[in-house]
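Written out below as structure tokens is the structure these notes cover.
Note that one protein chain of the assembly has been removed; the remaining protein chains are unaltered in position.
Let's turn to chain A:
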Amino acid sequence: MVDEGTRKTLSNIPLLTTKAGPRDKELWIQRLKEEYQSLIKYVQNNKSADNDWFRLESNKEGTKWFGKCWYIHDLLKYEFAVEFDIPVTYPVTAPEIALPELDGKTAKMYRGGKICLSDHFKPLWARNVPKFGIGHAMALGLGPWLAVEIPDLISKGVVSYKEKANS
């Protein structure tokens, strides 16, 4: 079920059209352009809504992605490194987003710090191939995960605030 909040989040992320994965050579380049266009627009929308919460970049081939995400809790900014590979079967299967530094700190993760997704994510993704891209995986997978898990990890003292030079 898509609730109002999800619907609103999704309206900020342009949909994609090319169904191609990393094995598809030229079509993958096309898809990659769409991924970047969609992500750029999503980040712009986040910024203008004062809800900027991640940055991503990829290797030249677009198969490995890395960056950071952050979560504001009690006016403090908690930042985490994000990484994932684009699976060969993308976009039929979604990327498995990982926060390696939290690996082993919460039960809501699989090996390597891959986040555990809700029961709703996979059906929703499967029904929206190839329209959903990396931005959607971030918004529907990582976003809700951070919102639930980070406050919990902070309250348990597993995650603590690190003073950082303001960027």
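For this structure, a couple of remarks:
In this section, contacts are C-beta pairs under 8 Å (C-beta built on N, C-alpha and C of every residue); 3 or more make two chains touch, one makes a residue touch a chain; residues count from 1.
Convention: contacts and distances are computed from a predicted model.
Only one chain is not pictured, and the protein name UniProt records for it, out of "Ubiquitin-like modifier-activating enzyme 5", "Methyltransferase small domain-containing protein", "Vacuolar fusion protein MON1 homolog" or "Replication factor C subunit 3", is "Ubiquitin-like modifier-activating enzyme 5". One of A:Leu56, A:Cys69 or A:Val159 touches the chain omitted from the figure, and that residue is A:Leu56. One chain of the complex is left out; on chain A, the residues touching it are 1-2, 6-7, 10-11, 15, 17-20, 22-24, 27, 29-30, 32-34, 36-37, 39-40, 43-44, 47, 55-58, 61, 63, 85-89, 92-94, 96, 107-111, 116, 119-120, 122-124, 126-131.
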